[in-house]
Structure formats: C-alpha cells, structure tokens
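Below: one structure, written as structure tokens.
Only one protein chain is missing; all other protein chains are in place.
Our next item is subunit A:
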Amino acid sequence: MAEEVHLGLPGPWAADYREKADHYTTKIGGVPDWPTGDMGIKPEMLQCSLCGTKLCLVAQVYAPVVKLNIEERIIYVLVCPTPECGPRPQSWKVLRVQKCRNVEQTEGDGDELGQGTGPSSTSVPEEQIDKNKSHDINDDDFDLDALAEALEQAATLASNSKKKNKSKCANAPIERPVLKEKPADLSIPVLPCFYIYYDKEQYRVKGAVGSSSNEFPLDKEMTDTGNYEEEKWDGEKYEYDKAIGADRTFLKFKKRLDAYPEQCFRYSYGGKPLLAATKVQDAGTCRFCGSPRQYELQLMSPLLYFLHEAGKGSSNYGPSNWTWLTLIVYTCSKSCCPSSCGGRPCGCCWDVAEEEITIQEDEAV
C-alpha cells in the first residue's frame, strides 16, 4: 500500500565547495553540474524572479524514471542567495533537465541515431567509469536497481555507437566546459557542498493485535502497585495526539523525522508527500503538456540545519534566514520534453523544464 520512499542522507563534505562533479551525482550546494557545457538555458531561468540575482544551487538530484524509460534526468533546485529573497517562495526555482528517450534507440542502430547520440556517447564513457567505481564502493548504500539498469542501458548505447565519429560532435570531452566556466563561477555565491547517499526508509509497520497481548503482564504489574479499588478510570476512549503547540499533522511529521533525524530529502516518484501542515497548495498542471503535476521529492529541515551550521560566522548568508519546514517539488507526471528537434523527440538535445515548488513554513515565525 505505501510506496517506497528513498531518503537522501548526508555523506561527506566536498573539499572545495566549487568543485565539479558529473550530472549523475546527487549533492547539496555547490555548483550545478549541467550535463553538457552549453545547455542553452535562457538566462532569465537562472535569475531570481524578484531581484534578478543569479540563482545558486541548493540540491541536485539525479532522478531517472524507469517506468518511462528515461535515464538521463536530473532535478536542480535553485534559490536566490540574497537574504531578503530567501524566505519568499518566488525566489525558489526547480529545473528538470532530461534527455528525451527516443524509441528507436533501444534497438541500437541507425546512422542518424549514431550522430544524434554522438555527443552523449563521448561524455558517457568518461563519466560512466567514474560512476562504476563509486558504484562498486558504496554498493549496498547506493540507489535503486533503477540506477544500475540505467547505467547498463547507457553502457550498451555507448558500446553500440562507439564506432561513430567522436570528433564530429559539438561537445568535446569534459575538460573544456570546466575551463570555460571557471571565471564565471567565482562571481556567484555558492552554498556549502556535500554529497548524498541513499537509503530506503524502513518505517516500522504497525504491529499486529496479537503482539500487544505480551504486554499485559507488565500492565497488571503497574496497576497492582497502586492497588486502589475505588479508582476505576472508567469510560476512556481512543484519543488523538494533542499538544499545546503542535497539531496532529506536525506530530506525525516529527515522528517520521525522528526515525531518521538526518534525512535531507525524501524521494518518491508519484508518491505522497509527508506534510508538515495540513494546508497544501494545488500543484497545478505542467505548462508544456498540460498533464497534471505529481509529487516527486521534498527537501527537509535537516538540510537547512546542515547548511546553517556550515555557514555560521559568515555574514549575509542566505540560509540563516530560511525558516521552512519542508519544500515539496512537483513535476510533470509524464516527464515531458518541452522542445524537440524538428518536431519529434530525439535523443540529442537536453530539455530544460521548470517545475513547481511549494514551501511549508514554520508559521510560528
């Protein structure tokens, strides 16, 4: 009944907050790793809608969707670094970058395909080597079979089109984009960077009725110490949890958080979000294809705590002003590609789509 939820737990800090990884890495803070050097993203997509400052990266999540056969898909959560804009919901932006899966690619042949997948195949072998190494090392902790499957498919793709001309493609090996972007990077502030490893949430399933009967002897013992016959404690009924400051929804939220107190984000494609307050905004529909948006992941308060701790002492630091409890990201349920080469989906270009994000605030502030 309950869908699987994957938790993003904090891993090691990056040695340098501006260090580059590949677009298969899931991390918090740092510089966004775009899949190719020149993404063709419109500059206003990377600017705050309130003040125009360049946005900085909060989270980059590699999120392939197995059901729709999309393995090149990353979600970037960006925010305006200025302290005034941080608490306002309009300064947050979510971009979904993916490469559309072409149906014919599964067969792995065709000249036009080869050229189409040329750019991707050069980058894939190099990144894939890195990925495989890290994959072996944190074997048990790492993500789903989805990731393994996705990499396998990418590997078959690469091996099939390896014979194609690599020199022809526009996007050369990785080094060049790094050198090109380095001067631009130092101008924007960057949040402290750390990497994420995944774990499945093992929420304890509610015990069967029979198990509680073992507790009866303990109960009797407790009542016998009192041994007051006139006290009956009659007429008790089931009561929902109640506290002066917190309502039932928040108490449930806190209970799930206490099970894994360091969870930075929760990922469940198409699942149900863990709400901190009952009021939830409607996600709306995707502005490109019109299909309804669905929940995909949510950022949690411990992430804010870690960023806050890392930035202590520095003035003008954005996260010091953030007071949200959770940030819920909704993405297009069909994971559509807004642009397509020549009117049909191809496998060569990366599409960038903006998705919806809602903030659940700590309303006491």
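To be clear about the criterion, contacts are C-beta pairs under 8 Å (C-beta built on N, C-alpha and C of every residue); 3 or more make two chains touch, one makes a residue touch a chain; residues count from 1.
The rule is short, and it goes like this: contacts and distances are computed from a predicted model.
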Options "Protein SEH1", "TP methylase domain-containing protein", "BRCA1-associated ATM activator 1 isoform X3" or "S5 DRBM domain-containing protein": UniProt name of the undisplayed chain: "S5 DRBM domain-containing protein"
Touch list for subunit A against the chain that is not drawn: 9-15, 17, 19-22, 24-25, 27, 83-84, 87-89, 127, 130-131, 133-135, 137-141, 192, 194-197, 206-207, 209, 211-212, 215, 218-219, 222-223, 228, 231-239, 241-246, 250-251, 254, 257, 261-262, 301-302, 305-306, 308-316, 320-321, 323, 325, 359, 361-362, 364-365
